[in-house]
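All protein chains but one are shown at their positions in the complex.
Going by the order they are written in, the chains are A and B; count residues from 1 in each one.
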């Protein structure tokens, strides 16, 4: 299947410099593009690759137009990466047009669940009583949305997602031998806004007394844990395998890497960035980039340094003592 | 829906100081309670919030009765948090009475599986041959209990749980280019005791030769990995996204935070506490609280300290040398 450059700019805008009748049959990175692909340059550091790119057409920003001109056909646009993203959407739409609203016959939908007629509910999904699914939202296969949980419009939930399992709440009861645990029923639900994407096998627990809230535009990757009563501010993104403990509030526009662990009852300021694999045990009140992970080393070196680390406080004291003697 | 304070104390005990006919329509924290809610005070440090709390009634311990008296209606009980937990159970029972034993018609139950007649098997669950589900146990939607695995009485397994996938066992076979892996069939199963709760998408692998065992009263949060041959002692709790490698034995009454990683073939003493995001590579023979995680810092500071950390052992040697010279 092929589309012409004319079709591209007609659909997505930008100014085409080249042959509007030229056909492209695929999308590719600068390096991997063949002569019938369309590619893009989002990062100035790949400028060198631009000259050698074999693509039929390249999407560039205005200040790279001169370089692109020497190479061949190109489309100029202010945000080439956004343009490319929209092109992937246009491309997918051409190849596999979005299905009209539908509920797969294998899905188990409670009679008290409410599904917008434009929503797509995939195979073997479960919607419990009181679940609500908004307009144009797509649930891929095997998604559970439990009692009274709400998913907004234009959301995409991938396979295996669980919305509204019980939060992890137990009251400690002292017994003769130790603590037993009395279940605290989780009486809240989950509210998910519009334009939210949730990755495969990610879990968002229902609130204990009030609701867990995911605001508009949030993007969650796979295998993420969102504890009860958490609130995630709009347009925040979280990469895979991260875990947020209960009652933590993440501000809007945060960028949280993969494998990040955030303790419960914290507040993270809007626009905060947290590097992958970091552990957050205190609130962050000032936006910035934060990191905390042990640097990788060859095993032997790590072993020596890790052993020394267990004496670090003592080493500091010895250094202080030496400094004093030396004055 | 509303219940009276009389109904509360009739069901749960405690001594009511106030109007037994007063109706409450919700449960809430001290801070968020409205005038028709019931609330509780579990922690003395929230005593100030008690005075300002708008709730219809507050559950307190005996030594806070005097403070509560000044505010309005209250119930006195020895363990307010446990009382509140029981109240959430009573509340849920009033609003959505527990269903009688049932197997959802969409569940796939092998003819050789045994399900107690009081158990509830949710939509799209899979029970393989030899699986056994005990009395009053509830499997939410999309739970798998594989061949010969046993779940006791009064358990609650959340959506997406997988009980009895194969443990990760392979024998290394030397080839000319490197190690190939020969599968070790996992001939054991999983035994889960009574009163166990297991969170969404958590996995408990079957044992290699014997069984993986989860004792009575254990509470596991979401997205936890339990390797083959593990044993978890009674009433131990583990928060979300933790992973226990094969053949490790966790004692009774432990409290393990979220995102904790525990290596294989270890023994953890009863009553041990492990902070979230810690990594355990050696057995713990003495109960206590253990921690090991890199503190978060702004990215630039982290970078400098992490670089220095890779020379820490050398720094220690230099300090020693300096100390010797200085004697």
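Things worth noting here:
Methods note: a residue touches a chain if its C-beta (ideal position, glycine included) is under 8 Å from a C-beta of that chain, and two chains touch if they have at least 3 such contacts.
Keep in mind that this is a model prediction, so the values were computed, not measured.
Residues 27-29, 32, 42, 79, 81-82, 84-86, 88-89, 91-92, 96, 104, 106, 122-124, 140-142, 156, 158-160, 197, 199-201, 217, 219, 221-223, 235, 237, 239-241, 252-253, 255, 258-259, 270-271, 276-277, 293-299, 302-303, 306-307, 309-313, 315-316, 319, 322-323, 326 of chain A touch the missing chain (whole complex, contact as defined above).
Touching residues on chain B toward the chain that is not drawn are 108, 124, 126, 128, 142, 144, 146-147, 160, 162, 165-166, 168-174, 177-187, 201, 203, 205, 208-210, 223, 225, 227, 241, 243, 245, 261, 263, 274-275, 278-282, 288-295, 297, 301, 304-305, 307-309, 311-312, 315, 318-319, 322, 325-326.
Note that only the chains that are shown with their structure count from here on.
Chain centres here are Cα means. That of chain A falls 26 Å from that of chain B.
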